[in-house]
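Of the protein chains in this complex, one is absent; all others appear in place.
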Amino acid sequence: MTVQTRSRRWPWVVMGLSLAVAFTLSMVSPADSVQGDLVRIMYVHVPAAWLAYTAFFVTFVGSLAYLLTKNLRWDRVAAASAEIGVYFTGLALALGMIWAKPTWGVWWTWDARLTLTFIMFFVYLGYLALRRTTDDPIARASRAAVLGVLGAIQIPIVHFSVVWWRTLHQPPSLIRPDGPAIQDPLMLTALIVGVVAFTIVYAALMVKRIELIHLEERRLAVERSIERPVAGEAVTVPQLGGAL
Amino acid sequence: MGHLEDGRRVENLPAEDHGLVAPLVVLDGVGVRIGSTQILRDVNLEINAGEVVGLFGSNGAGKTTALRLIATLIRPAEGSGTVLGADLTSPDRYDVRRRIGMIGHVPGIFPELTLAENLRYAARVAGVPTDRVETVLAAVGLAGAADRPAGASSHGMQRRAEFARELMIDRSLLLLDEPHSALDRDAVDLVEGLIERKAAEGGAVVVVSHDRDRINKIAHRTVELAGGTLS
Partner (left out) sequence: MLWITIPFGTIALLLVPLAIGTDAVLLREIGPGMYWVIVMLFGVLVSVGRSSMETLPQQDASALLGLDPAAGFVGRTVSSAILLMIFESVVGVVAVGLYDISIIGPLWLLATMLIVAIGLALLGTLTGAIVNSSSAGTALVPLLVAPLSVPLLLGATQTYDGLLGGYGIVSWVLLMVAVVLVVAIIGVVSSRPLQET
């Protein structure tokens, strides 16, 4: 028996359009006077980093809402956001490193924001690992929710600690980890459009991912409604017969 | 639950009055899943005060799961149930756990502590005076081994210590999983003694066992667990 449902198409359309607009603007905007075309990585890196934090915040909200309401809908939101968030976090980190190497000669600067993003990446991974290893849906929702709240509340504390740490230990060179200030209006527009486009991408992905989780749960419910033998029926009367 | 309107405790009622009070255990269409595996399905059961119920079933039928369900340690995935008046899905079940005793397959004993220390820990947590520990240990024949580490004691001795614990703590419901196993000839009468005492006090007992003859002698009724359900 298959579960038929009309899969929403509009998220893909909206995503495609936003990405097309953002891509066009990023290509059309001028190259940087210092970095040249390398600056275009910023148009993906900055939105990705913005989304990493947004997705994390949504996971926190979903986790808290689940703990308060026990409604599994919130667990789906938290889980979907964490999955999407981990990709954006990884993307932000990778792009940041790719941008850093030719610019400053090092793959990694111990910038407060970068370090915090890397730490967050591990918190996400742990959250997803926990979900993956818990079978029972109610247990998974509860445990993941507690971890989601714990991780999210700890993140501002981690943020403060890392920022204070960097303030005390300024690097000797003149590297400004924020990168050059963006003054050209077209570049600024491209950046803002990029952030908006990626937010739309995130929202579209959330819609599809939650739809997928929902379908998966419906499939499981259908499977369970089919009378299957209970575990105990696998044990039968022993029959030695000619075995000995 | 536990008190009638005039203040009398249920457990102190004479046996003939037990039918007047609400059942201690009510399970209505309960299903239990562990992970995604269905263990119990459509379980219906009612146990009244003063009853001794024998629970039989083949290996892997889910008897231990059924006991843990009645002990409020597992949430039902389907159906509903109440134990000692507390709904199995509500926080109330934490309040009644203190009145449920269970002696499982595997002893719930801390091996690093001595037998006496295990009982003192149980007494302290349950709010029972610790001076009862010596008395109950003597009652089960462990007075001489009280200071032996539980981990160095045999399975049978640990079993006896658990019986001592249940003698010490006032329970309305007693759940026994294969109680006769591991007990020697002298100790095996402990089982019947504890069961009879509990039933006379107005509590209820559920006994899982493969020893049908022994159980048939002391149980008011028996139920069979097969296909995940009780009959």
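Going in written order, the chains are labelled A and B, and every chain counts its residues from 1.
Just so it is clear, contacts are C-beta pairs under 8 Å (C-beta built on N, C-alpha and C of every residue); 3 or more make two chains touch, one makes a residue touch a chain.
Fair warning: this is a prediction, and the values are worked out from it, not measured in the lab.
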Sole residue of A:14, A:38, A:97 or A:125 that reaches the chain not shown, by the stated touch rule: A:125
Sole contact to the chain not displayed, among A:158, A:196 or A:210: A:158
Chain not shown: contacting residue from A:35, A:134 or A:199: A:134
Footprint left on chain A by the chain that the document does not show: 67, 119-120, 122-123, 125-126, 129-130, 133-136, 138-139, 142-143, 146-147, 149-151, 153-154, 157-158, 160-162, 164-165, 168
Interface residues of chain B (partner: the chain not displayed): 68, 71, 73, 75, 91, 94, 97-98, 100-102, 104-110, 122, 125-127, 169
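The rule is simple: only the chains that are shown with their structure count from here on.
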Residues of chain B that touch chain A when the two form their complex: 33-41, 57-62, 75, 225-228
Chain B contact footprint on chain A (complex, rising order): 135-136, 138, 220, 224, 228-235, 237
